[in-house]
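The complex appears here minus one protein chain, its other protein chains still in place.
Note that the chains are named A and B in the order they appear, and that numbering of residues resets to 1 at the start of each chain.
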Amino acid sequence: MREKGSPGRPSFGIPGSSLLQRAASLLGRHLIFVGLAIFLAVFPIWAKPLSRPLGINLIMVMRMVGIYTVAAVGLNILMGYAGQISLGHGAFLGIGAYTSALLALKAHLPVWLSIPVAVVVTALVGLLVAPVLRLKGHYLAMATLGLGIIFYVFMREMTWLTGGNNGLREIPALSFPGVKIGQARDYLRAEYYFIWTLALIVLLLCSNLVRSRVGRAMRALHESEVAANVMGVDVSWEKIKAFVLSTGLAGLAGAVFAHIQGYIDPNLFTITLSIQLVTMVVVGGMESIWGAVAGAGVITFIPKIVEALPKWLGEVPRWVEKYSNYEGMVFGLILVLTMIFLPSGITKGLADLVRYRRNPFVNPFRKKAMEE
Amino acid sequence: MCGMRKAAVFLLLILLVASLCILSGCGGGEEVGEGGKATKEPIKIGVILSESGPNEPLGKPERNAIELFVERLNESGGIDGHSVKVIIKDDQSDSNKAQQAAIELLEQEDVVAIIGSSGTGPTLAIKQEASKRRVPQVCMAAGANIMEGDITWIFRTPPTATEAGKKALEYISEGLKVKRVGLLYDTNPFGTDGKTVLEKLAPDYGLEMVASEGYQSTDTEETIDTHLTNVMTYNPEVILVWGTNPAPAIIAKKMKDKGIDLPYVGSHGIANQEFIKLAGDAAEGVVFPAGKILVYEKVLEPGSEEYEFIREFAQAYRSKYGIEINTFAGHGWDAILIITEALKRVGPDATPEELRDEIERTQGLIGADGVFNYSPQDHNGLSPEDLVMVKIVGAKWEPAE
Partner (left out) sequence: MLDFWRNCPQYLANGLANGCLYILVAMGFNIIYNSTGIINFAQGEFSMFGGLFAYALTVSAGLPIPLAAILAVLSVALLGGLMERLIINPLRRSSVITAIIATIGASIFFKSLGRVIWPLEAYKVPEFTPGNISLPGVTVSRQFLWVFALTVASVSLVYVFFNRTRAGKAMRACSVNRQAASLVGIDVFRMSLYSFLLAAALGGAAGLISAPYASYGMGLELGVKGFTAAVVGGLGNVFGAVVGGLVLGVLEELIPGFLHIVLGISTGYKGAVAAVILIAVLLFRPQGILGKGMVEKV
C-alpha cells in the first residue's frame, strides 16, 4: 500500500526470516506494555514534586487521562479496526455513570459490584441499539449522533430516576472490601493507581484481541466489507461485537468517572464529550491501541498546559489567558489538520518517521501527484 | 522499529534514575514555602467561575466585580498589610472541569477559601472537594439542592430559586390577585430548578399551576409559539416564565404579537439589559423578582448605609468597565466581601477552619444583594425581604407595587 514496494527502501529494520520478525514484534509489543507500566508506576514519585513548579496537578490530570484511555480504546477498536464511527459515545459514558451511581445510591450496592453491573448494562444498551450498525459511513455517524441526543434528553427528563438537571449528589467514592480508595488521605494517587491498573488491563486485553482472529476479522471489514464477507467473515456480527465491546468500555469509564467525580449531571455527557473522544482516537491514531493512550494524553493535557503558561512565562498576552473562550477553535483546527496532514495519527506518524526516516507529514498535494 | 525500541528503553532508564534521585532527595523540600506566612505574604483566595459555556452571562460580571473589589481592597492596604490575591479559573460551565479546578486550587495554591461557581452543577462538584479538604466555599449559584446534605463548608450569596419563586408567587397571588398560573420554563438547569420549586410552592399561595411547559434554549420563534399556544389552551390568568435569555424575550414578543393580554411574570434570569434589548417594546410591563441592586435608587433611602454601599459599587464598576452593574456582579462582589470581612475579623493568618467559623458568625453584613446573616442552620444569608419585584417601564427598571 504505502512505499513497501518502492526500491531501495527496506520495509523493516531487521532483514531476516519471518520467524525472527515475529519474535521481535512479540517482544516489541510487550516492551511497550511493560515500559508503559513501569513509567506509570514511578510517575507519581516524580510527578508530586514537579506538579507545583509546573502549575499542573499531574496526578489529577493523569487520572482523567486514564479514564479517557479506557473509553478511547473501545472507540478505537470500533473506529480504527472495525471502521465504524460513533458520535454518541459520550452518552454511553453517561449510561455507565448513571447506572453505577444509582445502584450505589439507591440500591446501596457496594461500588466494586455496581461498576461491573454498570458495564454489563451499558453493553446491553449497546446491543439493543446495535441495529443502527446496519448503516454505513455518514448515516451511521448521524444516527449515533441522534442516539446521543436521545439518551441525553432522557437523562435530563427522567427526573424521578436521574434527578434531571439537578444531577446526582454524594455518589460513594471508590472502595473495595478492605481498601478504601476514594477516602484515602492521598486519594488522588490511590485513584490514579486504581484507574491505570484498570486501563492497563484493558489495553493488554484489547491489544491481544486485535491480534486474534476476531481482530483480524474486524480489520478485514475495515479494508473492504465485501471482501471480508466473501472470505467468510460474518460482517454484521463482527461489527456488533466491536460496538458492544466499545460501549462496555465506555460504560466502565463512565462508572469509574461517576465515583471519582462524586457529582454527575446530564450536561457532562453531551455531544461535546462524544466529539472529544473521537478527537482523542483520531489524534492518537485510529489503527493503534496505544494511540488511544497518546490521544487521550495529548487532548487532556493541551488545555492544562495553556492554563499553566502564565506560570512558566510570567506575563502572557491577554488572549492566552482567555484560552477557554476559543478552545473550540483549537480543537477544530487540530482535527482538520490531523486529517489533512497526519491521517494515521501521531503514534503511527512518529513510528513511520523512525521506520522510514521520512517526513511523517504527508503532503496532501504530493500524495495526490504520486497517486495520479 | 529497532531504533525506537532502544530509545524507549533508554528513556525509561533515565526516568527510573530520576525517580530514585527524587525519592532520596525530596524529604524536606516541600515545607519551605509554608513557613513564610508571617512576612506579609499575600492571602490567596481561589475563584472558579463559568466564563464560557451556558453560564457565561453569569460568570463574566462576577469576575469583573471580584477583580474590581480586590483591586480596591489592595489599594487601601489589604488586610492588616497583607494583600489579597485571587486565582481565577474558568470551569466552562462543566462540573468535571470545576472539580479539577478545585483540586488544583486546594492542592497547588493553598487557598484559604474558594469562591464558586456560577452554576449549580459546578458548585456541587466543588462542594464535594471543598468539604473533603475542609476549606470554606462561597458560591454564587441559586440551585435549591446546593444546601441539601452536609452544609458545613458551603455558603451562598445570591437569593435561592426558592426565595425568588416565593417572591414571584406572592406577587401573583397578592399583587395581581389571580389564581390560574401558566408556567413556561427552560429545560436547562436554571429553568428546571425553578420549575421544581414553583410547582411545590404554588399551593401554599393558593395558586393553581394549570400548565407547565418546558422549552429548549435553542428553540426557534415558531416553536416557542407552539409552547405558548399549548399553555394558552388551559386559560391561565398569568404567564410565568422561568428561563434565561433569549427565550423569555421571544415569549414576551409573541404575547404582544398575538394580543395575549395577560400579565407576564419573569424570573431573576432576565434581570439584565439584554432582555430589554431583545424584547424591545414587548418588554414593557414585564415583572420579575430581583435584588434591590437593580432599583436601589428607588427602593432604598438615599443616605442609608445600604444605599451608599451599592452606589459606591455602581460608580466604581461603571468607571472601570463602562457598563452598569447587574445582579450577577452583585453576587461576585458579595462573595469576596463576605470572605474578606471574615478575614479582617479573624486575622490574616487564620486557618481555613477558623475562617469558616468566622464566616458562619457573619451578622448584619451589608452587601450588594442585601443584608447577610449566617447561622449554623442557615448558610443562605439573605431573606426574602432582600428581593423586590421589578417592573419594566419605558425600557427602565422600576419597583413594582
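Here, a residue touches a chain if its C-beta (ideal position, glycine included) is under 8 Å from a C-beta of that chain, and two chains touch if they have at least 3 such contacts.
In this text, all values refer to a predicted model and were calculated from it rather than measured experimentally.
Taking every chain of the complex into account, the omitted one touches A, B.
Residue in contact with the omitted chain (choice from B:G119, B:G214, B:P236 or B:G367): B:G214. Across A:P53, A:G137 or A:P317, the residue that sits in touch with the chain not pictured is A:G137. Among A:P53, A:P116, A:P317 or A:G332, only A:G332 touches the chain left out of the display. Taking the complete complex into account, A:I275 is the one of A:A47, A:L188, A:L245 or A:I275 that touches the chain left out. Contacts to the hidden chain, counted on subunit A, fall at residues 79, 83, 85, 87, 131-132, 134-139, 141-143, 145-147, 149-150, 152-154, 156-157, 225, 229, 235-236, 271, 275, 278, 282, 286, 325-329, 331-336, 339-340, 343, 364-365, 367-368, 371. What subunit B contributes to its contact with the hidden chain is residues 52, 56-57, 187, 213-218, 220-223, 225-227, 229-230, 233, 244-246, 249-250, 257-259, 274, 277-278, 280.
Operating definition for what follows: only the chains that are shown with their structure count from here on.
Centre to centre, using the average C-alpha position, subunit A and subunit B are separated by 34 Å. If you check the complex, the residues on subunit A that touch subunit B are 12-14, 24, 28, 31-32, 35, 38-39, 42, 45-46, 48-49, 51-52, 55, 57, 60-61, 64, 156-157, 159, 164-167, 169-170, 187-188, 257, 261-265, 267-268, 307, 324-325, 327, 351, 354-355.
Taken together, the subunit B residues at the contact with subunit A in this complex read 1-5, 8-9, 12, 15-16, 18-19, 22-23, 26, 29-30, 51-52, 54, 89-90, 92-96, 99-100, 103-104, 107-108, 120-121, 124-125, 127-128, 132, 143, 145, 148-149, 187-189, 192-193, 196.
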